[in-house]
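Inspection log for the structure reproduced underneath, given as structure tokens.
The complex is shown incomplete by one protein chain, all other protein chains being positioned as in the whole.
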């Protein structure tokens, strides 16, 4: 397999996210967007001359090397299993599936057939978080004490079949494990649902990570103030990643004592340097697609394997259980239990 | 009892916080700072001609109407009980005591003698939080969904005999109950202690408040980035109070849809107005002292009663238990249990 | 003339700005983009099936109601005069022309034929400045004392045949006159050119406006820090408009005195409320095109008349003269002199 070959890609689902995938796939070097399937195909504006089909089977008939799955979460399992059965590689939008069992079946289906598959945890391709992970791995923060994320903003009008935990908090769960290299051991959560809503609109989570670090997530679509921040505090200071602006800033611990008394009240007893790094900013979706294409071509490429997606689904399910039952959920037990049922 | 009388006040403890009390007491209208006691009196610089004594008994001998207790937390009980026994009113620094039982005994001691007593939860006198509470009571936010506080900064050099939960998080616990008028039903917490430290340096908490609101607290003295923020999100938007600058800002929910696509990615699908209120900013410690003086004089004055201080100690003990045992602690049960032992 | 008719528009110049015009024209209701001319037509990627022509004559042959001129500034005069001669209305990019004389000839050419013509001073369609102008007109600031603008950022790679005064500062000159309704009486300026550059890269200007207000402009493409701000200070406070984010914020004068001494050092002796208005944010280029279309249709529409563009060119020429000769240039004299030569 060489770079010379042009891959044929299909896109399944042309909603808000699907349109972004279509834009990137259309311009992706070495890839031809062979067709798009959407059950509403007949009512949708055509996309630059790409065949728009009602049904996944019609798309498969066109002959594709891989598909991008951007359908509602509840359909990921069925669509993914059909792709796997047809021997088609797949980049599946996050969250991987609506249940741990479904996620398990997807992992098994692609793995057993040796097909390349990934989950679209796009924050892993955000320039700020890519840089953050490299710096944590290089030991620039020393021991990691805490990862605190905030992801909030006004309610998006796009239709969703899940609540804020699966729709948004899965970003935070995945990125926290990924940047620290630590799994969740336990989670305790509280949720809020506005009156008349079937799913939760707000969640607050504390979690314990493997090597004693603490996680905190505040996620909601109830706030007029839009935020996408990840703050990692450790032995040498703290990193603040803003994935809206793709900025990564490091606040280093201060050495000297601030003698100017009026100032120390506002800034603290000591102040270190603050550095906002110069980062080459590429669009995350573009990078995600380039890497997946390379992986399909058999080239070395850092994609998000399906079992990471499964792990994130398991944590999100634990978060929801914790909130509903008012208990702390320990992941190892929980995960084991759920996954036993999966077989 | 009239405004005409000059009250005689004593100060117990001349550490970092004690010096601030001494400064304010020295200039407080209608009050004479009769004396200061500190076990290290002989080694301490004199304070503007005020008698500096080694022992509380010597201070009591001077004849005082009330005392301000600014000693280490572990001594609050003993000092407070001696003051109550001597018929002296007391303003006791926060947290009220190191255990729920001790806090209970203090409540009982002052109450049974009909003495005026208060806890120094100074955030209740911060202009930003005073304004916030008034606005929440006036319904400006509608239903409250979430109270999220962040209190962090570099490690203070002042000596402390407690960890970050009792030293700092008690501020957040008290203010959250106070601004919302809701007690805590449960808490789940995780803590971090740096190697070699006896007490925790960092805590992350989620809690359930009485009327379904969620609390989240991030408190530590490990961060180079100093923050003192309280963010209350509700039905109509969110309030952000910064108690360092005494600013209160309201982000209202947006009505219209942002059509400028490049902007909506950064600011969200809709934006409402942002208002930072014009607030008359008085120093919180000054207000705390004026109110306590007025209460001792029998005038109407909003002070922090000891049972609020007890409640906050109970929640902080629950936070520590949750972190140590890895469970969610339900406050009603917990509180009942602890308080049964107190009798 | 009614809304029912579809106008035929042409676009001249397909550089960086031209491509933005092409995007908006392609989707503009009631308008058909009939063709695009660019001398490099043969080397340019086609634009969604719109005819791409080498020559303006070929474009005119297609039959168009109006043209958008997005060519280098030095060519505006020639292109504009040809359009006027052909009886075609024109929306000409800013600055209107490279000299006051040329600008005069364009004003005369379109006016004498009764053709609708406008200059593309796009900041007039920025939501923040539209709101600012309305509020100034409504007297929300009282007397205007000062308009200070900052427009800076890294060097853009697009080719330009003018310096920073004509390329960027013309935005500030035009918007200052427009939001205040005051002409410039005099300007004093200093410029900087980096070694090896033909045109100035940085300019600092102070100017006197008609009704005693002062203008200050800092404009350059030498700074790593991107800014687009307009700050209007007056009797009742100050407005800050950010045209990057389309935010308008009002800082009102404070009434009370800040008694908290530590705070007043940082925030000043008094603080009023700060309001960032909720503004419906539409893309300025879209609004500019909608208005010009309406004007061509004979509907009432607020466009930027060519004589405003002329006035702005005159001020920019005065700015350059002030910088080169080290003198203060009085606009009335200057303008009169220049315009005499124009006839």
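The first chain written gets the first letter, and so on, giving A, B and C; residue counts start at 1 in each chain.
Here is the rule we go by: a residue touches a chain if its C-beta (ideal position, glycine included) is under 8 Å from a C-beta of that chain, and two chains touch if they have at least 3 such contacts.
Owing to the predicted nature of the structure, the values given are computational and were not obtained by experimental measurement.
Novice: Per the definition of touch given earlier, which of C:27, C:63, C:139 or C:156 contacts the omitted chain?
Specialist: Considering all chains, including the one not shown, the answer is C:156.
Novice: Using the definition of touch stated at the top, determine which of C:62, C:299 or C:327 touches the missing chain.
Specialist: C:327
Novice: Just name the one of C:44, C:86 or C:206 that touches the chain not displayed here.
Specialist: C:206
Novice: Using the definition of touch stated at the top, determine which of C:131, C:233 or C:312 touches the missing chain.
Specialist: C:233
Novice: So which bits of chain A touch the chain we can't see?
Specialist: Output for chain A: 127, 245-246, 249, 252, 254-256, 258-263, 266-267, 271-283, 286.
Novice: Residues of chain C in contact with the chain that isn't shown?
Specialist: 145-146, 148, 153-157, 186, 188-192, 194, 202, 204-208, 212-216, 218, 220, 222-226, 233, 235, 237-238, 240, 244-245, 251-254, 257, 265-272, 322, 326-328, 330
Novice: Given the full complex, what residues of chain B touch the hidden partner chain?
Specialist: Looking at chain B, the ones touching the missing chain are residues 262, 265-266.
Just so it is clear, only the chains that are shown with their structure count from here on.
Novice: Would you identify the chain whose C-alpha centroid lies closest to the centroid of all protein C-alpha atoms displayed?
Specialist: A
Novice: Considering chain A as a copy of chain C, what rotation angle in degrees (nearest 5) results from a C-alpha superposition of the former onto the latter?
Specialist: Here the rotation carrying chain A onto chain C measures out at 180 degrees.
Novice: Can you check how far apart chain B and chain C are, centre to centre, with Cα atoms defining each centre and the answer in Å?
Specialist: 54
Novice: Which whole number of Å gives the spacing of the CA centres of chain A and chain B?
Specialist: Centre-to-centre distance between chain A and chain B: 39 Å.
Novice: Give the residues of chain C that touch two or more other chains, as numbers and ranges in rising order.
Specialist: 262, 266
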